[in-house]
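The block that comes next holds chain A.
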Amino acid sequence: MTQPVLEFGHIDKSFFGAKVLKNISFVVPSGTIVGLVGENGAGKSTLMNILSGILPADAGWMKLNGISFAPHRPSESALAGIAHVHQELNLFPNLSAAENLFIADFPKQRPESLSLIDRGSLQSRATELLKQVNLDVDPGTLVEKLSPGQKQLLEIAKALKGDPLVVAFDEPTTSLTQPEADQLFIIIRQLKEQGIGVIYISHNLGDVMRLCDQVVVLRDGEIQGAGDSENFTIPDLIQLMVGRELETLFPERRNAPQDEAVIQMHSLSQPGVVHDVTFTLRRGEILGISGLMGSGRTELARILFGLDSYNQGQILVEGEVVSALAPRKCVDLGMAFLTEDRKLEGLLPSAGIVENMTLVGLERFGSRFLGVLKRATLKDKVEEVVRELSVDYRNIELQSVQTLSGGNQQKVVLGKWLLGGSRILLLDEPTRGVDVGARYEIYEKLVELADEGVSMIVISSDLEELVGLCDRILVMSRGEIRASVDRQDFDRKEMLQAAFGEERLT
Partner candidate 1 sequence: MLRNWHLPFVVVLGFGLLSGCSEPSEQLRVGVAFETLQTEYWVASIEAIEAELRRRNIEMIEAVADNDANRQLDQIHILIARGVDGIIVSPKDSMTVIPMIKAANRADIPIVIYNRPPADNDGKSVTVVADNYKIARATVEYMAECAVKTGRKYKAMILIGDLGDINAIGRRDGFDDALRPYSDTIEVVARVPTEWSQDKALSGVTNALQVNPDINFIFASTDFLFPPLISALRTAGKYKKIGEEGHVLLGGFDGDPLAYSMLVEGYLDADGVQDVYFDSAASVDAVVRMHQNQIVESIIRDPGFVIHQDNLEEKAGQMWGAQIARSKDLTRLQL
Partner candidate 2 sequence: MRLSGWNVSNLGLTYAPVLLYAGVIGTFGILSPSFLSTENFLNIFVQCSAVAIVAIGMTFVLLTAGIDLSVGSIMFLCSAIAGTSVLHGEFPVALALLFMVIGGLFCGAVNGYFVARKGMAPFIVTLSMLFVARGSGLWITQTRSMNLPDTFRQLATTRLLGIPVPVLVLAVVVITAHLILTRTVFGRQLYAVGNNPHAAERAGIDVPNTLMAVYIISGACASIGGMITLAQLAAVSPNLGQGRELDVIAAAVLGGASLFGGRGTAFGAVLGAVLVETVRNGMNVIDADPYVYPVIIGLIIFAAVLLDSTRHRQLAKLRRRKIRTETS
């Protein structure tokens, strides 16, 4: 048994009388990866906030390397050797990779009172750190030019800067493709080899099972189960997390897709982006598109929704040839696009639920002349959809959606399109940053819609998700469709191979 590097003892915490953490005790041994799982609101972030010194615990203690540890502010915690890799990327796109690494403690030239940056030392120390995480870019590169995976690696490099004893990862893979995630896991295992204690928080239970040595399951602020991960199965974990049995994560389809084509794409090409893409989406079909980040899957969706242009090929919607696509026109055609960047393209973060939900379908509630809104109908309708999707909120008008959890945010975006009467959904990473319970609810809703004849294209990096949900999966690589697999022929290995395409060969 290895030395415990971090210990939590009987931690309690309440907000305004409501207990959010109750008697939390567990140990993070050095050189061990501990998975911390639980639904949103289970108390994971509160616990991490206590660890990082943002919040004080009401009762209980923590020990770091056997010494009692009670940080009062984040800097204290960092100094003691606790590092965090956040879900929300705390990077500054207008600065270089090296500058991002050392933003709070630049190496300085003598005399230090001048605060002049020692650029040589900055460069060499940054290079060294980037090497540690296998990130092969020039430290002078602006962060806005890095891919999401590279950014996540940069975040880790930042965490490693202070030679930490414990590194806590909070949803590190949400914006990563599978190979990028694999790369990340290699690095995390390296940390483990170095004797660092790792806390790994994720909604992706597959990853947790693959990576972690031990798991701790939280529900409503209490530990529901803990131990070596070999002793748990994914269904066990889910049951512990949600407190009820979910027979399976993916609901069964009741109706098969109809034969009628809703979208037909013929030999669509745009130089440098996609090449000769042909496929058909049928009514009531859930069509998955799998592929690596940068395989052209998101770009294809953007073209289909009129956000980007194409120079060859034809698109038919409901049998009619459409040209000069634009989002507005697509919306009129009954299409919806749930984008991968929820904050920038999906939500009006500082607006309320009603304002967000009515964005697409607004005209349907306005009179023909002058567009005067029927506010009562509108609010009723929003409340109906909100109920249907079981969105959790405090005030439907005044609460800004950025204060909602990821799952609820995604439900709002989905609700926006449903309220707008969309019948063809393009869903790009629909469950990114969404916890297990909400994820199940979203799947359920999607399948229900498909059964009612709504067609959808689901783009996801999570192959598990596509396999569970889709009637058919297209595999893309380098802007081309490499394979089209029907449900009965789903084979993970084959699809992965297709996704890697030429890359695997070289």
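Basis for inclusion: all candidates are chains of the complex that A comes from, given by their letters.
Worth pointing out:
The rule we apply is simple: contacts are C-beta pairs under 8 Å (C-beta built on N, C-alpha and C of every residue); 3 or more make two chains touch, one makes a residue touch a chain; residues count from 1.
Quick caveat, the model's predicted, so the values are computed rather than measured.
Comparing candidates 1 or 2 against chain A, the one that touches it in this complex is 2. Residues 74-75, 78, 90-95, 99, 103-106, 108, 114-117, 119, 271-275, 294-296, 299, 478-480 of chain A touch candidate 2 in their complex.
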